[in-house]
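Then we have subunit A:
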Amino acid sequence: MDLHVTGASLAAHIVVRRAAFTLDVALTAEPGEVVALLGPNGAGKTTALRALAGLIPVDDGHIVLNDRRIDDPAIRAFTMPEHRRIGVVFQDYLLFPHLSALENVAFGPRARGVPRAAARAAAAEWLGRVGLAEQLRARPRQLSGGQAQRVALARALATDPQLLLLDEPLAALDARTRVETRAQLRGHLAGFGGATVLVTHDPLDAMMLADRLVIVEDGRVVQTGDAAAITTRPQTDYVARLVGLNLYRGHSAGNTVVLPGSFPLTTATSQEGDVFVAFPPAAVALYAQQPSGSPRNTWRATVASVSRHGDALRIELVGPIPVAADVTPAAAVQLELEPGREVWASLKATEATSYPAG
Partner candidate 1 sequence: MRVRAPLALAVPALVGLAFLVLPLAGLLVRAPWSSLPARLAEPGILAALRLSLLTSTLATAVSLVLGVPLAWLLARTTFPGRRLVRALVTVPLVLPPVVGGVALLLVFGRRGLLGGWLDATFGFTLPFTTAGVVVAEAFVAMPFLVISVEGALRGADARYEEAAATLGASRWTAFRRVTLPMIAPGVAAGAVLCWARALGEFGATITFAGNFPGRTQTMPLAVYLALEQDLDAAIVLSLLLLVVSVAVLAALRDKWIFT
Partner candidate 2 sequence: MRARLLAAVALTAVLASTAACGGDDTAAAPSGGSSSAAGASGSITVLAAASLTESFNQIGKDFEAANPGTKVTFSYGGSSTLARQIAAGAPADVFASASPATMKTVTDAGDGAGTPVTFVKNQLVIAVPKGNPKGITSLAALAKSDLKVALCAEPVPCGAAAKKALATANVKVTPVTQEQDVKAALAKVKLGEVDAALVYRTDAKAASSDVDGIEFPESAQAINDYPIVALKSAPNATGAAAFVGYVQSAAALKVLTDAGFQQP
């Protein structure tokens, strides 16, 4: 897939060949836009980020930033990282341990020739903006995780980059700090004028911080879109599990979808041809006996596992189709739900939506 340079701030087609797999992703990002690369570990997201940063060259394709070809093997063009207008926030921040927070942030401007006093003044301003005005003299080892993350962000932004790259920016933080930092990061990214590419394996990070998501699995892009599109219409198992939906693929004729094993499902929407069917676990009701009135979408299933899922209990069931159902703890007790127990599962047609696959 080739991309035209149409004034987009970042246009990249990254092909990197590794022993395990070949990474082949295309992505664009407009000025002010935040794009998240989301995918399981080992999908190649960090490799893509390193290629954008210039730490590794692409084997094929090209990277164009603001109309400038910074990496294009076909014409032997490659711009070294130090000459790209980029800012990178690394997963473990990589703050220089022998420099104070102020000197860390001033490092970029000074490397580009700004005199020391001016660079330090700009650095102090940036640190103030991320709320660390009191920590100018602190060494990295004296900072908390959240503070270090903010210094790393300030350091990357202080060079006034055209492209901001973040590698798992919240992964090193504990759960509570992550919530606060995520909110602050969202604010800083909103204020940043250039394009941002963010790599993460956490869907919540992606959905909260990014305008657009690019799902990468096994080195390939499997779905792109905004958070709403991804969550309501997942295209792969991984994404579905990520957003907490039951997802199936089948053949639809009108309102009936035939799933593998000739299992028919009645859906609210009418489609023809290859479709995905998706519904949340909360839409599945469980009964000890076959519900009266034989509603559509009812079948016998066996409990495979029971686990906590927030306030509810998540029941994994096996049967004609594997399905996840959410029930209240009270209901689980009443139904005596435990692995091996046989129950009846029922799904309202109105909860099941089908949409074209591919």
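As a working rule, contacts are C-beta pairs under 8 Å (C-beta built on N, C-alpha and C of every residue); 3 or more make two chains touch, one makes a residue touch a chain; residues count from 1.
Quick note on selection: all candidates are chains of the complex that A comes from, given by their letters.
This one's a predicted model, so the numbers in the text were calculated from it and none came from an experiment.
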(message) Judged by that same contact rule, which candidate in 1 or 2 sits against subunit A in the complex?
(response) 1
(request) Note which residues of subunit A are touching candidate 1 in the complex, please. (result) 53-55, 80-84, 86-88, 90, 94, 96-98, 107-108, 111-112, 155-156, 159
